[in-house]
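Removed: one protein chain of the complex. Kept in place: all other protein chains.
Up next, subunit A:
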């Protein structure tokens, strides 16, 4: 094969992102180490380092967990603290593994790994069966929208490769999985340490007729979770200025497809226009789709800032003023009812507060109990009141516009991950007013500072104008003395007209009314 077609082929093979889950000491790191080792994905120099450490500290030839436990404190304690992202490929598929920690303390890191995965590989220790942490991870994976589960029953070598032990775990997990939503679950008995059914079929378990783990991962058909129906374009960055009249809206298409000439509506203003260009560095496109990062230009000059959403005229997201959502709490400071939090959703960050915890889930049996708050690793359904609306969909229909994170404004910590289940719609009119234009004033010799702030605001997509006394004297207020009442009134009127149209004003003058 020529090198060109080899390169091409390598690029076109499919990618599967999966996350590991399960309790501590179930052998996740060992399994990943084994997968990488047996698929010859570990470089020799790295292997030598692992071999030396294993001989010196673990009294064994190779401790496979050292392949992924990359932090010094992890190797010292023999546990996984944070997600390690590992890459490997076979001729059939490329894989990104998020190897996540089992310790309850680090559940947030497990959710981090699972949020971008389309399959969860859940490890169960054959000796211990399905434990709370296995269920917690499975439940979080399910909430995050993962529908493909592989349950690898590990350490079969320590239970004499017993079919009965395996069957019991299958039954136990099946009973639990029935309470999740529509998961497909595949069960494989393995020994990560000895290599049974990981890549090589095990001779120790002739009773097992299914696939080996690698075989399964290479062939499983994973539904993408990508929505190509509703077009959603959260505006990320307004690209303009610098002397020409180009004005484009940069962003990543969250879902759907857009063609040049399509009629679109911009939220929150509700104004409509047509796509005049889909700009990329490689040339203009006739159409683009999720998850492409493009720049859209519109036929009409309308006020659009970062955080706005462009959608097709007849297919709009909800303009959500309040939310009902499932959240996974990740901060050691518990959820506080009524306190202001930042809600980051697509490209907009708004303030919001929790009205109530509708119920908290018990991960053991997905039962609901009433609760006043959620603590670290708590999972519950909540109601959130937003101070400005967001343009949202339900998470199960649209991952990108249905997800958000909660940030504690006091500590800047990411406190929770949220998945929208329901929202209350506000009218577009109200939404428009909620994006308030501001007047930013500077007095004295602050012209340079004012200009810097103006540039910064513009860069960040705020529609604004800049005026100072020199400019006013040359234009609008020509001939009007600066110390006159008339002059002050004229500036005030200018500010009023601008803000009423949603345009902020940066003004540097000593002659303002207040």
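Couple of notes before you dig in:
The rule is short, and it goes like this: contacts are C-beta pairs under 8 Å (C-beta built on N, C-alpha and C of every residue); 3 or more make two chains touch, one makes a residue touch a chain; residues count from 1.
Basically, contacts and distances are computed from a predicted model.
UniProt lists the omitted chain of the complex under the protein name "Sulfate adenylyltransferase subunit 2" (options: "Dihydropyrimidine dehydrogenase", "Aspartyl/glutamyl-tRNA(Asn/Gln) amidotransferase subunit B", "CoB--CoM heterodisulfide reductase iron-sulfur subunit A" or "Sulfate adenylyltransferase subunit 2").
When you scan A:220, A:285, A:350 or A:490 for touch with the missing chain, the hit is A:285. Residue A:242 is the one among A:242, A:444 or A:479 that touches the chain not shown. The residue touching the chain not shown here, chosen from A:90, A:116, A:184 or A:473, is A:116.
Considering the whole complex, the residue from A:18, A:176, A:342 or A:454 that touches the absent chain is A:342.
Subunit A residues in contact with the hidden partner, per the touch definition given at the top, are 3-4, 6-7, 10-13, 15, 43-46, 53, 67-68, 70-73, 75, 81-87, 94, 96, 108-109, 111-112, 115-116, 228, 236-237, 239-242, 246, 250-252, 257, 279-282, 285, 287, 289, 291-293, 295, 306, 330, 342, 344-345, 347, 399-400, 403-405, 407, 409, 412-414, 417, 456, 459-461.
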